[in-house]
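What you see is the complex with one protein chain gone and the rest in place.
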Amino acid sequence: MPVEELIIRTPGAGLHEITAEVARAVEASAVQDGLCTVFIRHTSASLVVQENADPSARHDLDAFFRRLVPENDPHFTHTSEGPDDMPAHIKAALTATSIGIPVIGGRLVLGTWQGIYLFEHRARQHRRRVVVHVVG
Amino acid sequence: MPVEELIIRTPGAGLHEITAEVARAVEASAVQDGLCTVFIRHTSASLVVQENADPSARHDLDAFFRRLVPENDPHFTHTSEGPDDMPAHIKAALTATSIGIPVIGGRLVLGTWQGIYLFEHRARQHRRRVVVHVVG
Partner (left out) sequence: MPVEELIIRTPGAGLHEITAEVARAVEASAVQDGLCTVFIRHTSASLVVQENADPSARHDLDAFFRRLVPENDPHFTHTSEGPDDMPAHIKAALTATSIGIPVIGGRLVLGTWQGIYLFEHRARQHRRRVVVHVVG
């Protein structure tokens, strides 16, 4: 059962497209018909399938989540790892840790306007581990 | 590996049940024990498993998301596709693009009160493509 761990270096908070890396792992698996699962091994970054056309959509998405879960909320008690840590955990819970995408004819069945994104929630650069698993 | 693409016509925003269509695709696959993945090929509509009994629960759910992500938010910059487009992308990120449901004895293991819904976030009618994939 083919599996690959991607190491994604994120420059900071925001959406980072990983569609090409996932597609490459699916291709390397040589699976023609099956299911690809993308799983992120962190709780302060997450996954999201979003529009891959206009960058303004990703900008607005990221900005919405910043307003919904602002830093320095006086309710937070988990503050020892920095003001961006607790909002990161909440944003991760509101989005996805794993996404299943069918593979047909050796290709992910993504729609025309869909891209796969690593949603980095921490302010500083990180090295993220994403498992791409294909059931053939 | 059986796979089917459903074409779902949505009359407008809100929750549209697709449990019967998904169950039919699982039945057609003839898989007795396996995993069914439901994947929507869009970023302005999404999937959600919700209560199938009282329609008021779906109404309140849809209304909550409209209040959480209102149209015409002055922060939005991605506005060229209409006032309902950016809220649609955000609502899709807050819910699910794919859902995995185990199949036992040829049937989805949904709980008694669970239904599968296509959550349409655009105001106008749309033709949505949903892939139902079964690993046997």
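Structure notes:
Residue numbering begins at 1 within each chain, and the chains themselves are lettered A and B in the order written.
Rule of thumb we're sticking to: a residue touches a chain if its C-beta (ideal position, glycine included) is under 8 Å from a C-beta of that chain, and two chains touch if they have at least 3 such contacts.
On a predicted model such as this, the values are computed, not experimentally measured, just so you know.
The chain omitted from view is touched by exactly one of A:V48, A:M86 or A:L108, namely A:M86. Contact with the chain not shown here comes from a single listed residue; of B:T19, B:T79 or B:Q114, that residue is B:Q114. Seen from chain A, the chain kept out of the figure touches residues 1, 3, 35, 37, 39, 41-44, 68-69, 73, 75-78, 80, 86, 89-90, 92-94, 96-98, 100, 129, 131, 133, 135.
Where chain B meets the omitted chain, the residues involved are 33-35, 48-51, 54, 56-57, 59-61, 63-64, 67-68, 94-96, 99-102, 104, 109-111, 113-114, 135.
Note that only the chains that are shown with their structure count from here on.
Once the centre of each chain is set as its mean CA position, chain A and chain B turn out to be 20 Å apart.
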